[in-house]
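After the structure tokens below, expect a handful of questions from me.
The excerpt is restricted to a subset of chains, each kept in its original location.
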Amino acid sequence: MLTINRLSLADAHILIGGARAKAEEIGVPMCIAITDESGQLIAFERMDGGKITSTIIAQDKAYTAAGAKRSTESYGTASQPGQPAYGINSAIGGRLTVVAGGIPVIVEGEVVGGIGVSSGTPAQDHACALAGIDRFPVEV
Amino acid sequence: MLTINRLSLADAHILIGGARAKAEEIGVPMCIAITDESGQLIAFERMDGGKITSTIIAQDKAYTAAGAKRSTESYGTASQPGQPAYGINSAIGGRLTVVAGGIPVIVEGEVVGGIGVSSGTPAQDHACALAGIDRFPVEV
């Protein structure tokens, strides 16, 4: 039997809070999704004015980051033409996302969930996801 | 009527064993899928710690390799921008995979199945798939 650590709903709200604060600071209403370490949704918020398409994309960014244990931004680099993961963006029915904005939540070296943000530029999405991570109390 | 040769479950286990041994050697827990010559799943293993996204991707690599009778690595080259198969990565609902790690199993010139490995770098995935093939007893 394996023992797995996983974000709780309370944890998810902390992560969303950090991302939302950054989104308000930069003035871009975001869709923010938190998944567990298996990529299953724990919490989601569409700030008033967030994009419709981003309701799905934010979830898929979080799913990708948690499931593949890496940021979607890193996949963006790795999947450029000529790079080893070229073409992976259409995997899993297109759910695997290579646009910045998804980051795994890592505690003591272990992936315990993922955060995905969408509605701004990829750089803005990534910054908000990062702000969520930064808000998250690392357990010592 | 046609007569087709197809991997048995016992054959599939041999292939998985070879890929697993290589994965253990390089220290990367892998998802390993074996399909028959029609791309239908025969056997699958997710080593403890293998990636969630790779449970699907490994199967789709094996499906692609068996079904298209070529390695997914070769599709990676052929589907680069400007190349003839550009864009094929999103075919079949995204199941057609162009990232290395899928190899057809060929016996006496005939495709009898496919192996797909995912969770490491594409080069690691390919090496493990190849190790599965190498383990497979060629019938003389």
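Labels for the chains are A and B, by order of writing; each one numbers its residues from 1.
As a convention for this text, contacts are C-beta pairs under 8 Å (C-beta built on N, C-alpha and C of every residue); 3 or more make two chains touch, one makes a residue touch a chain.
Please read these numbers as outputs of a predicted model, since none were measured by experiment.
S.K.: Copy number for the full complex, please, knowing 2 are shown in place.
M.R.: The complete complex, not just the displayed part, contains 4 copies.
Simple rule for what comes next: only the chains that are shown with their structure count from here on.
S.K.: For subunit A and subunit B, let me know how many angstrom lie between their CA-based centres, rounded off.
M.R.: 29
S.K.: Inside the complex, what are the residues of subunit B that reach subunit A?
M.R.: These residues of subunit B touch subunit A: 48, 51-54, 56-57, 60, 75-76, 79-81, 89-90, 93-94, 97-100, 121-123.
S.K.: Could you list, by residue number, the parts of subunit A that touch subunit B in their complex?
M.R.: Touch residues, subunit A against subunit B: 2, 37-39, 63-64, 66-69, 81-82, 84-94, 96.
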